[in-house]
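Structure in structure tokens, see below.
Just one protein chain is left out here, and the rest sit where they should.
By letter and in written order, the chains are A, B and C; residue numbering begins at 1 in each of them.
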Amino acid sequence: MLNKEELSEIIRALVPEVVVPEGTQLPEFIVPAENYFTLVEKLKSDPKLSFNYLISQTAVDFQTNMTVVCHLESTNFRYLVVVKVVLTDRENPAIDSLVALYPTAEYLEREIFDLFGIRFNNHPNLKRLFLEDNYGYPLRKDFRDEINIIER
Amino acid sequence: MSSNIYDFSSLTGSIHSWLSGLMSSGWVIFSEMVLVGLVFLLMYALIGLFLVYLERKVCAIMQNRVGPNRVGKWGLLQTIADLIKLLLKELIPIRKSDALLFNLAPFIVIICSFLAMAALPYAKGLQAIDFNIGVFYVMAVSSLSVVGILLAGWSSNSKYSLIGAMRSGAQIVSYELSVGLSLLAIVVFTGSMQLSTIIESQANGWWIFKGHIPAFISFIIFLIASTAEINRGPFDLAEAESELTAGFHTEYSGIKFAFFFLAEYMNMFIVAALGATVFLGGWMPFHVGNWEGFNLIMDYIPSVVWFFSKTFFLILIIMWFKWTFPRLRIDQLLTLEWKYLLPISLLNIVVIAFIVLMGWHF
Amino acid sequence: MNSIVEYFTDIFKGLSSLWAGMRVTGKYFFSPGAIVTQQYPENRATLKMEDRFKGEIIMPHDANNLHACTGCGICEMNCPNGSIEILSDRVANAEGKLERVIDKHIYHLSMCTFCGLCVKTCPSDALAFGQEFEHAVFDRSKLTKVLNLPGSKLRKEAK
Partner (left out) sequence: MSEEIIKDVIVGENEDYIINMGPQHPSTHGVLRLEVCLKGETVKYLTPHVGYIHRGIEKMCEANTYQQLIHLTDRMDYLSAHMNNEAVCMIVEDALQVEVPERVKYIRTILDELNRLASHQLWWCAFGMDLGALTSFFYGLRDREHILDIFEESFGSRLLHSFVMPGGLMHDVHPNFQKRIKDFIKYFRTKLPEYDQLLTGNVIFQNRAKGIGMMSRETAIGFGVTGPSGRGSNFSCDVRKIAPYGAYDKVQFNEILETGCDVFARYKVRMAEMWESLSILEQLVDNIPEGDFTAKMKPIIKLPAGEYFRRVETARGELAVYVVSDGNKSPYRMKFRTPNFSNLFVMNEIASGYKIADLIAISGSLDLVIPDIDR
């Protein structure tokens, strides 16, 4: 069982652009958007890590940027890591899709697209999941709906 | 035999002679037909309503429930209330459906069950028409209802209905064989297809007891196959409410739906009556060998009671099946027929023929 | 030969497993005492709800038509659905000071999700859960209730 430092050493060796913030609950790795897919692919295929289970994939709107957050677990070694991508372009955020690695990402990414409007490159079927096509992106902080949402 | 104290032939004979005194023979036959038709119509409605009520109560008690208990004493009028509701409901026309066939289908189904009722012997001397091919006639007529089901499924212009109808077609066509072969076993024993002859031949014991193990096996096969033939659970694939919502009658509403519903229960009554007649001695009382006193007491129970109690016993068993077992899948249904029931009943017929040839039966 | 034996043991096993299921339903069929259905409208007299049952929010009043609500508004603040509205007045008391007194404690039953936060957080234990559960009415406005009875006053604790 590797501890947090050893894990970040290994991952830093895989993709050197990774930034490891301090003082987080789980091992966290912030990666540039262009290295995102490569990193996750290596995390999954590396026999020492084999992060084969994508627990959750979501996004957070920090108003200055959009952050895509992935929680990955390795079912063999029970490591849990967080991979983050900061997207500074809030108008047209786009990122690589993980569908090729994890089939569950297809629907998680559709949900993110539905609620945040983040586009996923190479996604086989990027359509809205829950809402209508012209609804807007409700989980963005600047989303306003005077009719249906009552502000308190 | 002293079992003719409740003979209905004297009653029917006296009605016939009374009518003959009033009018010419052509009119006698016509008025008798009207009379019998009215009696059957009344009986059909009463039995149908009671069976619906019975089914609800039986399943409720099996499931630790009370069942209908609001309308009337113990909910006895519940089905009548339901019938009134169904009569008042709107008949919804389906867009792009074949209107003629769509409206025709419920009538075909219900007429088939009417026809079959005519040949059943309800008591000694109480039978509308005693064909010499009675068994064959009942089977042939009751299997006609598949035409109605296929028409209903096809003409509704609904995909669920179509799947249900196709299932029903495959199911009835294959299970008809097993029903026929299991009835054939008793026909071989008696040497006659006439229902009255079959009953008379059971005066000294029912075929299920007299016919050794082969008769029992054909009784079991008859129960299974006839349950399948009338589209009842666990073989209710044609309506399969968890898969096809309501199968072939998804698009029907109001009284047209009620026709399907009633016909299903009447078909159950018909196969149970046929099974009771052929295997359990029809209206023949239960006799045990040389117990004269016991047999005499049994003779005092009217033959109508015997017939209906045997029929309802079989109906209860069929209901018991439905409320216990999960539904089969279509391929398993056909596997059961072609791999198990059909070979066994064929083998059974051969064994029975051998027994009859050697004269080993009582 | 083996397959023939298997064929018949399959039939036998299948039939016996079916019989096991039929025994269960048959057992209940012949023991109507096992019926568990409660016949609801008839058993109203004997139907006793648990004393913690969350039926609706009530404000208990004592025999002198006094309640404990000071109108502080904590329940209104804590309600996640906005189902409580408090209309309070300022009334001069005996010493001439202005004191806050509730005018109406309005409770919208139609918006309540029975989370219990108002009862839990009330500092003076003025609210409680009632046992009433038959809330169906013909008019939606009847679901808006005023919890403090007309003419009721704040119970002054003996100092």
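Operating definition for what follows: a residue touches a chain if its C-beta (ideal position, glycine included) is under 8 Å from a C-beta of that chain, and two chains touch if they have at least 3 such contacts.
The model shown is predicted, which means the values in this text are computed figures rather than measured ones.
Undergrad: Which displayed chains make contact with the chain that has been left out?
TA: The chain that is not shown touches these displayed chains: A, B, C.
Undergrad: Looking at A:V19, A:I55 or A:A94, which residue reaches the missing chain?
TA: Answering carefully, the residue with contact to the hidden chain is A:I55.
Undergrad: Among the options A:V20, A:V86 or A:L129, which residue touches the chain absent from this view?
TA: A:L129
Undergrad: Can you name the residues of chain C that touch the chain not displayed here?
TA: Residue positions of chain C that touch the missing chain: 13-14, 17-18, 20-21, 23-25, 36, 50, 52-54, 78, 80, 113-117, 120-121, 129.
Undergrad: In the full complex, which residues of chain A touch the absent chain?
TA: Residues in contact with the chain left out: 23-26, 28, 52-56, 58, 60-61, 69, 71, 75, 78, 82, 102-104, 106-108, 111, 115, 129-131, 138-139, 149, 151-152.
Undergrad: Which chain B residues would touch the chain omitted from the figure, given the whole complex?
TA: Those residues of chain B that touch the unshown chain are 59, 62-65, 95-96, 159-160, 163, 167, 233-234, 236-237, 240-243, 245, 323-332.
Definition applied: only the chains that are shown with their structure count from here on.
Undergrad: Between chain A and chain C, what's the gap in Å when you average each chain's C-alpha atoms?
TA: Whole-Å distance between the two chain centres: 42.
Undergrad: Nearest whole angstrom, what separates the Cα centre of chain A from the Cα centre of chain B?
TA: 64
Undergrad: Give me the residues of chain B that touch two or more other chains.
TA: Chain B, residues with two or more chain partners: not present.
Undergrad: What parts of chain C, by residue number, touch at least two of the other chains?
TA: As it turns out, chain C has no residue touching two or more other chains.
Undergrad: For the complex, give me every residue of chain B touching chain C.
TA: 58, 61-66, 69, 320-321, 323-325, 340
Undergrad: In the complex of these two chains, what residues of chain C are touching chain B?
TA: Listed in rising order, the residues are 11, 18, 21-22, 24-26, 28-29, 32, 34-37, 39.
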